[in-house]
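Below is one structure, written out as C-alpha cells, with a few remarks after it.
Every protein chain but one is kept in place in this view of the complex.
The letters A and B name the chains in turn, as written, and every chain counts its residues from 1.
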Amino acid sequence: MTNRHPWMARLSEYVDGELPADERLALERHLETCADCRATVTQLGRVRDLAGTLADREPPRDLWPGIEARIGGAARVLPFGRRWTLTMPQLAAAAALMIVVGAGGAALALRGTGTPVAGPVAVVAPSGDPTVIPATAGAASYDQAVTSLGRVLTEHRDRLDPATVRVLEQSLQTIDRAIARAQEALATDPNDAYLSAHLAETMRQKLNLMRRAAALVAAS
Amino acid sequence: MDDPTPAVDSPKRAVPDDAVDVALAQSGDTQAFERLYRAHVSRVFSLARRMMGPETAEEATQDVFVRAWEKLGSFRGEAAFGTWLHRLAVNLLLSQRARRGRDLARHDPTEDALERRASRGTRPELAMDLETAIGRLPDGARQIFVLHDIEGYKHEEIGDSLGIAVGTSKAQLHRARMLLRSHLEPQTEDRIGP
Partner (left out) sequence: MMLTTATLAIAALAGLQQQQTDTTFAVAANARLRLSNHAGTVRVTGGDQATMRVRATHGSRDHIAITTRGTVIHIEAERDRGMPNFVEYEVTVPRGMAVELDGVETEMTVEGVGGDLSVASVEGGITVRGAGAAVDLNTVEGDISLEGGRGRISVSGVEGTVTVTGARGDLTVETVEGDITLDGVESTNVDLSTVDGDIVYRGTVQDGGRYRLTSHDGDIELGVATGLNATVSVATFDGSFEADPAFRVQISEVRPGRRFSFTLGTGSARVELETFDGEIRLRSR
C-alpha cells in the first residue's frame, strides 16, 4: 500500500494546503498517475467540507434546571421577583476587606482591581458578633459586579429615557455619598461593628440599584 | 360579549445584548445567566456531544455552564462572550476527556468496527450520517477531528491544548478523515482500488 501510495499519509495535509512547496510538487506529480490517491484527495476534501456544515443541535431535554440547582444554592428571592445570589455575607466580606485595607486605602479599595470573595471570610454580623460566614460561590466579586454593570449602563444608557437616566444617576450619587461617609467614619473607627455593617448595607443598595438599572436596559 | 382575539403572540421584548446579561450575571443574577444559557446551549451541547459522545454530553454541558458561572468574574469582555464560553468549554471537555480516558481501558471495540468497515468498503445502505460516524471514531482521532474540522482550531492550538506534537495532531486528523470518508461516500466506492 505504502509502496504504491507513498503519499497516502500526507494527503490531508495536502488537502489543507499545509505541505511545503517541494513536497506538494512531488505529491502532485504522483497524483497525475495515481487515480486512487486522486479519489482519496477528493473524499478527504469532502469530509472536511461536510464537517464545516454540521448544524448545532439543541439538547434533547432542558438542561437549565440542573444548572440552576448547582449555581443557585444561595439564591434568594428579593424584591421585584428577581433572583440574586450575591448575598449579604459577600457584601459584608467586601466591606470587611475594605476595612482591612485601612483608613488611607478605603476609598481606593472601592474602585480597586477587584477582590475575589471566595471561601470562608470573617465578617462582622449585624448583631455585632464577629462571625465566620462562608461566602457563597458567586459569579464575581462586588467590585467586578459594580464595574461591569457600570460599563453596560454607560454603553447602553441611550436605551433608557433621559429622565430615567437622570434619576438613576442622582440616586447612585446619593448612595456613593453615603458610602463615602461611611468609609470616612470607618477610617476614624475601624473596629465599629455598626459602621462596617452599614457600609455593607449601603453597598448592597448600590449594587441592587445598578442591577435594577441593567435589568431595565435588558428589557428595553 | 366578544372573545379575546385568539393568536399566538410573541412578547415584544428586544433580545438583550450578551453584554448586559453578562454584567447582570456577574452581579449574581441567575435569570440573566439563564438567558445566556439559552442563547449558547446548542453550540456548547453540540461540541460536548461530538467530543464526549451522546451518553455524557448532557452532563458535560451542565458542567460547562456551571464552570462558566464560577468563572464569570474572570471574563473581562475582551472577546465576545460566546468565544470566551467556547474556549472554556473546549478546555473543560478536554480535561474531562483526559480524566475519563485514564479510567477507560485502552482498547475500544468501536474502533475495530470502524476500521473493519473502512477496510472492506461500505455499501450504500450502510452509509451513516456524519454525526454518527464521528461518534464512532476512536477518542484521539475524534477529538482532533472535531477541534480541527468542525471548530476550526489549528494544529498548533490543538497540540498546545492536548500536550501533543503538531505531527501527532496532523496524523490523527488524517486518520479520522480516512475512517470517515468511506462511510460518507459509498457512491464513490467503485473508484477506489483494492
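As a working rule, contacts are C-beta pairs under 8 Å (C-beta built on N, C-alpha and C of every residue); 3 or more make two chains touch, one makes a residue touch a chain.
Nothing here was measured: the structure is a model prediction, and the numbers come from that model.
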Which of A:Glu28, A:Asp62 or A:Asp189 sits in contact with the chain that's absent? A:Asp189
Can you work out which residue in A:Ala21, A:Ala55 or A:Ala163 touches the chain that's missing from view? A:Ala163
Residue positions on subunit A contacting the omitted chain are 77-81, 126-128, 160-161, 163-164, 167-168, 170-171, 174-175, 178, 181-182, 185, 189, 192-195, 197-198, 201-202, 205, 208-209, 212, 216, 220
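Methods note: only the chains that are shown with their structure count from here on.
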Which subunit B residues qualify as touching subunit A in the complex? 13-14, 16-17, 19-34, 37-38, 41-43, 45-46, 49, 57-58, 61-62, 65-66, 69-70, 72-73, 77, 130-131, 145, 149-150, 152, 155, 170-171, 173-174, 177-178, 180-182, 184-185, 188, 191-193
Residues on subunit A engaged by subunit B in the complex (per definition of touch): 9-13, 18, 35-36, 39-40, 42-44, 46-48, 50-52, 54-61, 63-64, 66-68, 70-72, 75, 82-87, 114, 116, 137-141, 144-146, 148-149, 151-152, 155-156, 207, 210-211, 214-215, 217-220
